[in-house]
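Sharing a structure below in structure tokens format, with a few things to ask.
Yeah, one chain of the complex is gone here, protein chain that is, but the others are all in their spots.
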Amino acid sequence: METTFEKNSFKSEEYFINMGPQHPATHGVLRLLLTIDGEIIKNVEPDLGYIHRSIEKMCERDSYQQIVHLTDRMDYLSAHINNEAVCLAVENALGLEVPERVKVIRTIIAELTRLASHQLWWGVMGMDVGALTTYFYGFRDREMINDIFEETCGARLTMNYNIPGGLMFDIHPNFVQRTKDFVAHFKTKLPEYDTLLTGNVIFQKRTKGVGILTKEDAISFGTSGPVARASGYSCDVRKLHPYSAYDRVNFNEALFTEGDTFARYRVRIQEMWESLAIIEQLIDNIPEGDYKTATNAVIKLPKGEFYQKVETARGELGVFIVSDGKKNPYRLKFRSPGFSNLSALKKMAVGSKLGDLVAMMATLDIVVPDIDR
Amino acid sequence: MTNSDLQTLISSWNSELEFSEAESQFLNITVKPEHLHELLSQLKSNTETSFDYLFCLTGMDWGTDLGVVYHLESTTHRHQLVVKVKTSDRENPTFDSVCDIWSTAEFHEMEVFDYFGIKFNNHPNLKRLFMPKDWVGYPLRKDYVDEVNMIIK
Partner (left out) sequence: MNIPLSITKNIHDWLFEVMSAPVATVVEKVLIAVAFLGFFALAGLLLVYMERRIAAFFQLRLGPNRVGPQGIFQTIADALKLVSKELTGTVKADQFLYKLAPYFLIVASLMALSVLPFSKELHAFDINIGVFFLIAISSIGVIGILIGGWSSNNKYALIGAMRSGLQTVSYELSVGLSILTIVVLAGSLQISEIIEAQRNGWFIIQGHIPAVIAFMIFMIAGTAETNRAPFDLVEAESELGAGFHTEYSGMNFAYFFLAEFINMFIIAAIGTILFFGGYLSPFGITESIPLLGVFWFMIKVLGLVFLMMWFRWTFPRLRVDQLLTLEWKYLLPINLFNIVLMAIIVWLGLTINF
């Protein structure tokens, strides 16, 4: 834009600020090196590794049963789904058919996990754009899910409920009833989310048209999950490569084309509705049967390469196991959804304002341990 | 496109490729480092293959060889493919960067550099991503020894 003044008469100077690793909006220990001109972001440089625990190296040492327990420390909000990814990879490699009951229970808990994750995300999203109240609304409903988890598997967050071959224990007798109660409760509370935040004028102004990621960029940056689906890239692993019980449930893939922060927000809200629908279809039809199939005490995978992808709350988690026939993998790589999603941040953020960056990071739904591994 | 169709098509581009479907659920192509960038950009730009989604990029240490495994998917045709590249040079392993083809490779190649010390030509910003900047060695290599932090059973 041309101004009437000589441009050089106002000397503007770019400066660096260090966002994180301790910063309220970086959701953990992400560090962003920002180059800013006034309020406008000129460059974003993520600096990772503040919660790097060398999980991939540890996996090369551990047996497959042990590896499962490491995965829920990656994306702790999708702990169950992460466990499931490894278990499915091992089961597929062994050619092990798990009982129907296990598949259905895994799917229900995976969807509950997704709901819990999205509830937390929604609360934090509101907080990041300055509406503190959302946080407590999100947590009110999330508590109910955590209680269900606690009752069934003893843990509220990092669950370790899956083992290769099935589940660690059977579900708690109250599980079905409590899940039904939760679904009934949350169906009345989810519209509240919309009235509190989605419909708010300020919120819409803050998010619409902000941080646009085109479909081409979304694919090129390897984004997945809600981030990609908000850009119009249909990538739901549950639809494309169904695993567990997803082949027998009806649900819609939340898909928007705007690619902005508001679209990413709406994808997640809609995903919550879809998750509720999936749980409702399955909760009454948990087949009777065993909750696990017997496996050898020492699981040895055949020689070869095995890739398993699942849809976590953040997107596509890939587990790439290279086995040389021993009891521990030769190489294990986690393709974490957050890592690829984060790489698109620079593309979205450059040129926007500092406040927008925070909103964008909220809709990327970054979980730093998942990125650092 | 089925795996055999892919194999016929891709082998017509370059005769030096090795194809394998053993021990994997995908079609594996092993390519020489000098042909890597050419092959991958062709895989993306060709409308019949159009592998536009790089969903996983893995660094590998096969004991003697270092290499990178590219997992590709086409968002239009929905077929998948694995491309492998190897080098026996452990001192200074170098491949061409693919971040001009898929932007996501920028981060993943940094990760591979961090863990395996594999350098990528034309990478805009190759640096240690997870490990501290002054870390010595490449921890995911099989010959990496750290007597303090690693417990080997």
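Chains: A and B, in written order; residue numbering restarts at 1 for each.
In this text, a residue touches a chain if its C-beta (ideal position, glycine included) is under 8 Å from a C-beta of that chain, and two chains touch if they have at least 3 such contacts.
What you see is a predicted model; the values in this text were computed from it and never measured.
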Partner chains on view for the chain not depicted: A
Contact with the hidden chain (one of A:Glu56, A:Asp72, A:Glu111 or A:Asp128): A:Asp128
Given A:Pro24, A:Gly154, A:Gly289 or A:Gly325, the one touching the chain that is not displayed: A:Pro24
Given A:Val102, A:Leu197 or A:Ile212, the one touching the chain that is not displayed: A:Leu197
Positions on chain A contacted by the hidden chain, ascending: 15, 17, 23-25, 39, 126-133, 135-137, 140, 196-197, 200, 202-203, 205-206, 353-356, 358
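Here, only the chains that are shown with their structure count from here on.
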Footprint of chain B on chain A - complex, ascending: 48-49, 52, 54, 56-57, 61, 217, 219-224, 233, 235, 240, 302-307, 309, 316, 318, 320, 322, 331, 333, 335, 339-340, 342-344, 347, 372-373
Contact footprint of chain A on chain B as seen in their complex: 22-26, 28, 52-56, 58-61, 69, 71, 75, 78, 82, 102-104, 106-108, 111, 115, 128-132, 139-140, 150-153
